[in-house]
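Note that this complex is displayed minus one protein chain, with the remaining chains in position.
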Amino acid sequence: MQIAISVGIDAALITFSLALAAFGLAIIYGLVGVINLGHGAMLTLGAYLSWYAVESGAPFFAAVLFAAVGVGLIGVVFEHLVIRHFYHRPFDTLLLTWGFFLISTEVIKIVFGTSFRNVPSPFPSAIHTSFYDFPAYKTFVACVTIVLLLATAFVLLKTSIGIKIRALIQNREMAGLLGLNIAATYKMVFGFGCAMAGLAGALLAPMLSIDPYIGNVFLIRSFFVVIVGGIGQILGGTLLGSFFIGGSETILALVSSQVVAQVAVFFIAILILRFRPQGLLGEK
Amino acid sequence: MKALFAMGLRGEKAVALALFALLALVPAIIDGYPIYILPQYLLFGVLAMSLGLLWGWASIVSFGQAAFFAIGAYGMGLAMQAGLGGWGGYAGIICGAVAGGLLAAIAGYFLFSAGVKSTYFVLITLALSIIVEQLAVSQSEITGGYNGLFVDRMALALGPLGEVPLTGDLASYYAVLVVVPLLYFGLLALTRSSFGKVLVGIRENEDRMTALGYNVSFYKTIAFSLSGALAGFAGSLYATHAGFVSPSLAGVNFSTEVVVWVAIGGRLSLLGALMGGVVVSALSNYLSSISPQYWQLVLGFIFIFVIMFSRDGLAGAFASVANRFWRRRAVNGSTPEARGEASNG
Partner (left out) sequence: MAELLRTEGLTKRFRGLTANSNIDFQIDVGAVRCVIGPNGAGKTTFLSMLSGHQAPTTGRISYDGRDITGLSVVERARIGIGRKFQTPTVFDNLTVYENIELSILRIVPDNTARGRKLDAVLDAVRLNDQRSMLARELSHGQRQWLEIGLLLGNESRLLLLDEPTAGMTNEETTATGRLVRRLAEEHGLTIIIIEHDIHFIRDLRSPVTVLHLGKILMEGSFDEVASNPTVRSVYLGTDA
């Protein structure tokens, strides 16, 4: 029983950190239809920016904010220079964001070097309860994720800007008629998604050793999350997908090795694509 | 532009022949390092062609070609250790090609029969190369882990006639220079065969091909399997030539490089892909010895530039120049057909 509870809580914590990592990707793919292959690099960038800020003496939460805003701004610039000309050619946006990945990875290597960096955790201890010791920082990240998802849901579903954005996705022409500035909305959404990637990188940084390639694994996992959950299902899909990918990886890693678990999850994702290409929550 | 060589580039064969002839003469002029390293670049060129076939003819982009290449390379490494004597090399080649082809066939079957979008296909193949890399790292009893695997040069066993060792750089230079043109002309013939035409049809209009009774996912699966087998084959030869295999052969960075080679060389021409592989990997090797990071950075910018402004790569640029030249001659020649074609264009 004790083991079951601790595995369950582990799986939940992993689910939320994965959902956090995948969130920016789900936003950009679900709302503007760009598969952002630069997502992993943006996570890495976020992690390095927060490391840099912390090293320079900034408090942790200021560093996280700095990373989110920084990556968001870089995303907006990239969108303005490159991506906005290619929304009508989705496959090329995929290749172009991959180009972003190439460039950004090299810039990181040049600026920050290739040795491992560590961001000290702001909550290094554990929260003791009678049945389980909660790792404080992971629990904190899970809470941030929940708040972030709920806030986004609220904005998309209840506020006028959210309704406009959703109208835009459903019908571009109609949105144009309603006087929505399509270009600006796309830019804003793209930038927000990038900022969320930067935020995730910064928040995940204390749990990891940062190197220029940490984003790669998160990129692929995030995609599995989005694919399994279902495109456009930004909230429910992201959570369910994260639970599915993170949960099954945790459980499989328990009975075998980490690598075997990753291989197994890869095949599970392919099987889901084979029999439910629209994802678990997606509509045909 | 695209229509120019929708069914293949005219005159490509002659250019290719000339290039191969030049390569055959290279050892007469220089020796040493270039003779050692050129075969490896040529094998990278074959790897690039394995993607060029997919990208140009079936509009499928795979980010997993390095995975197949690495599988072929490890296959060769293991086969050479298996104590088969002079036959180890052949066994390695067969292992590499079959393993690459089979893995691609399985992945292709699952993905194409589900009608998976081309964007998802990229992601799945990208994941494939990450996984193969991780497997190569973790299964260290077989693969040597991070330390990799040392591989001997293979020999050409000729049965009762004995065997020809390829340990000398010149011998293996010419061995590779026989194999690569054979593969190139074989692929060229394939793209101009009925099979190649069907692939072009699928690239141009998948719905129409389905309505004409073509099993599109079947053709895509075959194309992807062929491409995987070709990449595995190139990987097996690379391993025995370079003498060393390591997990980074399967990695994301190498996978990406293959895509960059083809994008720069030109995705609608096999020769463009081959030359992209040879020239860019050679440049990459040369420049990264001078300035490793800045070269990778430049490569990233070139990649974005090519995708944004020159979808057909260098081969496309050459083709349009050549075409302008041909048209001018055709108009001056004033045959009725030529005039008709020029006015239609």
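Here the chain labels run A and B in written order, and each chain numbers its own residues starting at 1.
Criterion: contacts are C-beta pairs under 8 Å (C-beta built on N, C-alpha and C of every residue); 3 or more make two chains touch, one makes a residue touch a chain.
Bear in mind the structure is a predicted one, so any value in this text is a computation, not a measurement.
J.: For the chain that is not shown, enumerate the shown chains it touches in the whole assembly.
T.: B
J.: Can you say which of B:209, B:249, B:299 or B:314 touches the chain missing from this structure?
T.: Checking each option in B:209, B:249, B:299 or B:314, the one touching the absent chain turns out to be B:209.
J.: Over the whole complex, note the residues of subunit B touching the chain we left out.
T.: Its contact residues with the unshown chain are 2-3, 6-7, 194, 197-198, 200-201, 204-205, 207-216, 337, 340-341, 344.
Following the convention adopted for this analysis, only the chains that are shown with their structure count from here on.
J.: Which bits of subunit B are touching subunit A when the two form their complex?
T.: Residues 61, 107, 110-111, 113-120, 122-124, 126-128, 130-131, 134-135, 137-138, 252, 256, 259-260, 263, 293-294, 296-297, 299-301, 303-304, 307-308 of subunit B touch subunit A in their complex.
J.: Which part of subunit A faces subunit B closely enough to touch in the complex?
T.: Contact set of subunit A toward subunit B: 35, 37, 82, 85-86, 90-92, 94-96, 98-100, 102-103, 105-107, 109-110, 213, 216-217, 219-220, 223-224, 227, 257, 259, 262-263, 266, 269-271, 273-275, 277.
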